[in-house]
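Just one protein chain is left out here, and the rest sit where they should.
Now for subunit A:
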C-alpha cells in the first residue's frame, strides 16, 4: 500500500480539524464552553492542543461533518467568519506548505511577546497582531534540550590550532598587520628580529627594578648588578660609569631631561647623582630605608619610589634634599613616571594600586618637616603589581598602566578625572608600556610565556605587531630612543635588544640630524 493515499487522508483530516477549530473559535455562541478560550493557533504545548482537539472532536463530530459538507454556505452565512476563514485558508492552504510571511527575522524577535499578547486577546485580534508582525501562530520553534557539546580543548593543540587556522578565520587586525595594510602602518616594516643585540652579563632578573634608561643625548644607561655602564648609541662605545659599594646593588636608573646627569637608586635606599660627562658622583641622598626600585626626574626634582611604599621628592640643588613625601602605597613602588610638564606624577605599586599625584603640592611645613601628600586619585582596578606606567606624549591627560602576571591588563586613564577610558587584556604579564611620540601607538613588553613585545594602536587598541619570544626570558626593562623610533629591551636572559618599531617623521628627522650634529661637535670638542 502506498503512503500517499493515507497521507492525503491525514491532510484532509487536518484541514477539516483546522476548519472546525476556526469555526468554533469564531462562533463562541455555539455553546462551546471553556475550550473556546484557547485559540488553537496559539496553544503553547502540543499536549494541550491534542487534548483540546480530542475534546472538540468528541463534542462536535456531528457539527464538523455538517460544516465540511457545507463549507461554502457557512462561509457565506456569517460575514465575519467569511473574511477570516478566507484569510486563514489563504495563509495555510496546506499545512505542509508553510506560508512565509515576509522576512522572519523582522518579526520573529517580537514573536514571543506577540504570542503572549495574543493569548489574552480575542482570536481575531490575535490573528491580526500575528499577521501584522509576520509570524505564524500555528508553528512551533523547537530546539534540542541539550546545548551543543563544547569543542575539545587540548592545551597542547591550542598553539598548533592557532597556526592552522585558515586565513579567513584569523582576526582582521592581525591579518592586516601581517600584510601591513593598516592605515598608518602602510609600507612600514615591523621587525621580527632585533636590530642589534648587546650582551648584558649580570643584568638582574627582578621585576621590581628599573635598570634601563636612554638619555636625550642618545646615551643608554644600563645597570649590571653593582656597576653602571653607559652605551653611546652614536658611536657604540661603552664606558663603565662607576661601581657602588659591595654591600648593595643598583635598583633603578633615570636620566635627567637634558641627559647630563644620571640618578641611581640603590638597594640600601640611597639615591646617587652622577655627572656622566665627568664620570663623577656628585652626591648621595639618603632617606629611604629600603631598595629604591623606581626613579623619575622632573626638572631638578628626582622622585624615588621605595620598597616600603613611600615616594620622596628630592630637590638635588639644596642640601636638605627631601622636599616631599608621598604616602599612597602599602607595598613596593615599582613604577614611577613624571608627566613631561611636571604637573602630575603617576606611581604604581606592588599593592596593585595606581596613584596619580599633583606635581605642585607638598613642600616643607613650618616645623621644617616634609608635608605628606595624598594622591589626587587612586585606582585599584589592577589585580597585580603595576610596573608599567606611561604618560602619553601627544595627549597629556592620558596615562597608560599595565598590571603584572595575574592581571595582564592595560588600563588607560584620564589624568584629570581619573576615569578609566579603555582597557586591553593582553596574553601575559606587562612589564613596560612605551608610547610612540610620532605614531598613535604604544608598545608593551611582556613576561612569560611569550616574552613578547607588542605594538597596539590607540585608541582603537588594535594590535599592529607582536614579536613573540623577543627574548628567551621575560622582558623586564624597556626604554625608548630619543628620536622615538627604537625601543630597547632588557630581559632576564641578560641580553639587551634594539627594536626599530616606529619611523621618525621626515621633518623631525632633519631636526634630529641637526641636533645629533650638535652633539657630535660637542663630543669632538
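Simple rule for what comes next: a contact is a pair of C-beta atoms (placed from the backbone, for glycine too) under 8 Å apart; a residue touches a chain by one contact, two chains touch by 3 or more; residues count from 1.
Going forward, contacts and distances are computed from a predicted model.
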{"item": "Protein name as given in UniProt for the chain not displayed, \"Ribosomal protein S7\", \"LSM complex subunit LSm2\", \"ATP-binding cassette sub-family G member 8\" or \"Spindle assembly checkpoint protein\"", "value": "\"Spindle assembly checkpoint protein\""}
{"item": "Contact with the hidden chain (one of A:139, A:420 or A:468)", "value": "A:139"}
{"item": "Residue ranges of subunit A at the interface with the undisplayed chain", "value": "1-5, 7-8, 14, 40-41, 43-46, 49-50, 53, 94-98, 100, 103-106, 108-109, 111-112, 138-152, 157, 160-161, 164-166, 168-172"}
